[in-house]
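The complex is shown incomplete by one protein chain, all other protein chains being positioned as in the whole.
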Amino acid sequence: MITDVAPGSGSTMPVQQRRRGRIPGWLRGVIWAVVAIAVISTASYSTGVAALTSSNTAQTALRLALPILLCALGGLWAERAGVVNIGLEGMMILGTWGAAWGSYNGGVWAGLISAIVFGALGGLLHAVATVTFNVNHIVSGVAINLLGLGVTKYLANLIFAPISGNPRQSPVVPKFDTYSATFLSDWLGDLEKEQRVGISDVAGVLRGLVTEVAPLTMIAIILVPVSFWILWRTRFGLRLRSCGENPVAAESLGVNVYLHKYVAVVISGAFAGMGGASLVLLRGGADYLENQTNGRGYIGLAAMIFGNWRPGGLLGGAALFGYADGLQLAGGGEAVLALLYGAVILVAVIVVVQLFRRQWIAAGLGVVGAGVLYAIYWANDTLPSDLIPYTAHFVTLIVLAVASQRLRPPKADGQPYRRGED
Amino acid sequence: MTSWRTKLLPPLLAIVFAVLLSAIALIISGADPLQAYGTMIGQMFKGSTAVDTVNLATVYYLSGLAVAIGFQMNLFNIGVEGQYRFAAVVAAIAGGAMKLPPVIHVIAILLVAVVAGMAYAAVPAILKVTRGVSEVISTIMLNAIVAGIIAFLINADQFGVQRGNNIGTRVIEPSGRIPGIPLGSGTLFGFVVIAALIGAAYWFMLNRTRFGFELKASGESTTAAAAGGVSAKKMTLIAMLLSGGVAGLVAMPELLGRDYSYGITATQMYGFTGIAVALLGRNHPGGIALGALLWAFLDTSAVSLEQINVSKEIATIMQGIIVLSVVVAYEIVRRADLAAEQRRVGRALAGRKGSSVAEGGAV
Partner (left out) sequence: MSTAEAPAEAVPDRGAPAVQLTGITKRFPGVVANSDVNLTVAAGEVHAICGENGAGKSTLMKILYGMQPPDEGTIAINGEEVKLRNPQDAIRAGIGMVHQHFMLADNLTVGENVFLGAEGLHGIGRAARARLAELAERTGLHAKPETLLEELGVADRQRVEIVKVLYRGAKIIILDEPTAVLVPQEVDALFDTVREMKAGGYTFLFISHKLDEVRAIADTVTVIRRGTTVGTADPKTITSRQLAEMMVGSELPSPETRESTVTDRAVLRLSGLTLGAEGSDRNALDDVSFTVHAGEVLGIAGVEGNGQTELVETIMGMRKPSGGTIELVDADGEARDITKAGTLARREAGIGYIAEDRTRHSLLLTQPLWVNRILGYQTREPVSKGQLLDIAGARADTERIVRDYDVRTPGIDVPAAALSGGNQQKLIVGRELSGNPVLLVASHPTRGVDVGAQALIWEQIRQARAAGLAVLLISADLDELIGLSDTIRVMLRGRLVSEADPATVTPQELGSAMTGAGEGDEE
């Protein structure tokens, strides 16, 4: 009655074990840092553009990377809990105003706290809209950006304008003192001046990172490992992440999904507020100024995506953006062009790796890409000054185009969740 | 589902809510909300404010339509901002360089604008379809980059002309301008007519054509649409390009009806306003028109607040509150309506035969 048409069918069980790189995360970070420094110092040496690795560039890069880093951390917290936070920009704007107001009235620390509170309020609003009312996360974010801008303009007009005489600007506010590791800094400075290949470059970059550092800078950098530890090593973090991966399952296991999302988004806003503070309260930056965030909240989000929703990765993303930005400020078009040369070297390295892995197509594309980049480098003495400020944006687009398929966002990121509906 | 209650209640609630909340903000800052609102409404009847409002609303309307086309396909075209500015500068440069007879000159400029808008939208569209890059993040990058492109193109080394403190593209000849309609003390953009036509075309496309059906189906459920023979990728690409094309027209009312040159100081943010207006109007061409008018009213009449020493930013705050509360209100009403509809169907069935417990199956 039953006739076998294909006896002996059935192969082995589906083997779904996908091998992932077994290199631990911290080591991968170190490798990338070494590769990055090696590439830029090679580029610096080959092109003769010292600005690539000068301590001045590193210092500027660090200052510019901070708001991006803090926003990226804010994005990390929200998105790990499943809430897309495109409102970071608005929360950051609120933070800038809060920082200026607090600092003017009560000193820098009051400024920082007030910035955090203002950002967190923005986050709370986002949480109410997205978690309680299930509003589309992007719609809510866009609205918060509008609202953040409107509220700060209104407040600036109301409170700053009588003092500073300009509704677009705050009065001069106190800034964070800076500290240098003097001994280290001097020693590295000497090394940098010696102009030795490699060593001087590393010294230059390091010197920039240990000279005239503000407490806020240190706090921001420490927040990266702290975020990692909380999100990946504590019970609270596990619960928070589970809300971003599978909220229905989390709820069924007794996780209060609404509460965790609320906390995450409020923390996210607080980080964005701190990002705003880092624009106002650091030496070298302006006081409160209308439009001073200039899309950094969005860049922070991009840095987080670049970093594959991981703290270490987003640190790298923020460093990249900060560096690209700092370089064009410190070195101009010529330096960015030299960076292009660095990109050629980097792509060449990647091509070699791909050849090793026998990924012929990827390697071929890499060769073409490197060729195009080199042609641009070779054909120009400098890049148009109007476009240089957007180096980071171009880099983001390219990185997203190349790597977006390997990114792994939280599974339920951006999806509405209602208790009891599945 | 399509009752008037569903359509009109949420925006009305949102507006009332925004008015109340802003009133509280005004009271805290020591102003009289009634006086402030009275001044804003009174301003409508002064000078050319009413005409200015309609003119500005035309711009917002186009932007809202552009965003709405994306929304139909579940696409967040935040990039309308970048697309319209890119199209504006390209069209202004091309229009300034062209020597063509009237009408044809205008049509040529509009075509350039549409194509430029599409081209700028093609970048995120292609990245999304081929590489899976979220259109939200890529368009945000492109929005930022466009400022650099404009600065580069308007630079005196390229296509710019220095006029006093301002630098802009070459002025478009009268043959390339759209004449306005004098109305009271102001001049209504001739483009109002074109915008209305585009709105009608949008409605027709969405509700009467196969393409509109496929777009909506794909936006609602890519899986069901795929089973029905609609490729989501193709729809994504087309929707993004169409959206970009309409976005390309956003700056045209002002360019061809008032400014004739695109300067470095040209107004920004129309694209973001479009998102708000599309949300307010629920992607319906009529609704978007009302939303655009409301937005424009808040913008133009807010200026009058300075006379009574009230910060005009209160209007921006109101706008932000309106957007947020309107989406919340739509969501609440939608939920209530679906439950009501299910109950209604349940009752209708119960009336026909003995209620079958198995009907509807497991949950």
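Should a chain be cited, it is by its letter among A and B, assigned in written order, with residues numbered from 1 in that chain.
By definition in this document, contacts are C-beta pairs under 8 Å (C-beta built on N, C-alpha and C of every residue); 3 or more make two chains touch, one makes a residue touch a chain.
Keep in mind that this is a model prediction, so the values were computed, not measured.
Listed residues B:I41, B:I107, B:A224 or B:M269: the one in touch with the omitted chain is B:A224.
When the full complex is taken into account, the listed residue touching the unshown chain is A:L253, out of A:I163, A:V226, A:L253 or A:V368. Where chain A meets the missing chain, the touching residues are 1-18, 20, 233-235, 238-239, 241-242, 245-246, 248-255, 408, 410-411, 420. The missing chain lies against chain B, touching residues 1-2, 207-211, 213-214, 216-217, 220-221, 223-231, 338-339, 341-350, 352, 355-363.
Rule of thumb we're sticking to: only the chains that are shown with their structure count from here on.
Averaged C-alpha coordinates put the centre of chain A at 30 Å from the centre of chain B. Only residues 86, 125, 129, 133-136, 138-140, 142-151, 153-154, 157-158, 167, 295, 298, 301-302, 305, 384, 386-390, 393-394, 396-397, 400-402, 404-405 of chain A touch chain B when the two sit together in their complex. Contacts from chain B toward chain A in the complex involve residues 25, 29, 76, 78, 123, 127, 131-134, 136-138, 140-145, 147-149, 151-152, 155, 272, 275-276, 279, 311, 313-317, 319-321, 323-324, 327-328, 331-332.
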